[in-house]
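First up is the structure itself, then whatever we jot down about it.
The complex is shown incomplete by one protein chain, all other protein chains being positioned as in the whole.
Per-chain numbering from 1; labels A, B and C assigned in written order.
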Amino acid sequence: MSAAARKSVLVVTRHAQPGRSLARAALDTTLATAAFDQPVNLLFLGAGVLQLIPHQDSSAVGVRNLRKVIDSMPLYDVEHCYVDTDAAQRHGLTTADLPSGAILVDVAAQRALFDAHHHILGF
Amino acid sequence: MGMAVALNYCLLIMAAPASGYTSLTAARFGAAVIAQGHILPRVFFLDGGTSNGLATAITAQDEKSPLTEWTQLATAHGTELVLCVSSAVKRGLLDSAEAQRHGFPAATAHPQFALGGLGLLVEAMQSADRVITFGAPE
Amino acid sequence: MLPATAFDREGFLKTRQAWSPAVAEQIAAGEQIELSAAHWEIITLLRAYYEQFDSSPAMRPLVKWVKIHLGADCGRSVYLLSLFPGSPAKIASKIAGLPKPDNCL
Partner (left out) sequence: MLHTLNCSPEHPALQDCLKLLRAEDALLLLGDGVYLALAQCSNGQALQATGAALYVLEADARAAGVHARLALGFNVVDDAGFVALTERHARQMAWY
């Protein structure tokens, strides 16, 4: 498949975890798309930013630590992820809390992301 | 409305059949896509959506069964129905290979659904002109 | 030697805590692999990956992870294939006592 023929995918993750498995599904889809060498970006929108709270310890509930998996994205060559500025502020997340390579995006920049990809997957 | 070219569609289903009628809407949409002259080579079921492939789901006689709607789509038009394998096995949906691997006597996924990796979604998205997602609030 | 009941049907350790270097040798023997220093480098890196990212890597991130830590000569899929023929991410994870890399990846 030539690079020009590749279709880019924007994954929009809008739900918090560990309450819902959708957050995990969004991340798995992002990683799988990247693992198959297809262009993909991940946007944390609304309550989705809550997935980024640092120092998560899910050992007592017995599920995988989602934030740690999020931190592996650069190894899948997903160098950047996009984070809803308003929602981050609303939930008290600062730049220091975010994964390396995170880019804060206001509504206009979020919309530009929507328009810049071939497909959008809403989780 | 005139349509110049047939488009290639891929559906991504996240809605579970028992939590509302979104999966019925999605199956109807799939049929309408084909009726309008487009092609629908693959429907990918992810997360709660994988329950659409549960062979043992019982629907009341006077209601529509999502399982029947999906399998009719597959039978009539050759649409491939793929359940994300890790979402599926978590929910007890096993094909005969997975059932054997985990030591269960029989498959619980309907035989017209295949278990497969997210790579099959990635592949479908690459060839699709349209990817339409169906999710539902819990 | 751990009994067969310590492993699942595909030979992955059921509990990560049961792992030891001796167990790694046992699993590797089952895969017809004799562990060399080069194998151990990768196994140690894989266990560090799991510690940091709470998941077993797919092939692509594994290659990159190895490249970061051992340099470009080792951070290549052919190199990993020569050590763990067939499916390096899966086989090396198995020997390192980690869960099977996610089916979906």
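Here is the rule we go by: a contact is a pair of C-beta atoms (placed from the backbone, for glycine too) under 8 Å apart; a residue touches a chain by one contact, two chains touch by 3 or more.
Computed from a predicted model, the values in this text were never measured in an experiment.
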item	value
Which displayed chains the unshown chain touches	A, B
Residue, one of B:77, B:101 or B:130, that touches the chain absent here	B:130
Subunit B residues touching the omitted chain (full complex)	1, 3, 7, 9, 15, 20-22, 25, 28-29, 31-33, 35-36, 38, 129-137
Absent chain, residues of subunit A that touch it	12, 14, 45-47, 107, 110-111, 114-115, 117-120, 122
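One rule holds in what follows: only the chains that are shown with their structure count from here on.
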item	value
Arrangement of touching chains [line / ring / star / complete / other]	complete
Of all residues in subunit B, the ones touching two or more other chains	84, 86-87, 117-119
Subunit A, residues touching no fewer than two other chains	28, 32
Parts of subunit B lying in touch with subunit C, wherever the complex brings them together	84-87, 89, 101-103, 117-119
Complex contact set, residues of subunit C against subunit B	9-10, 102-105
Partner subunit A, residues of subunit C touching it in the complex	49, 52-55, 57-61, 64-65, 102, 104-105
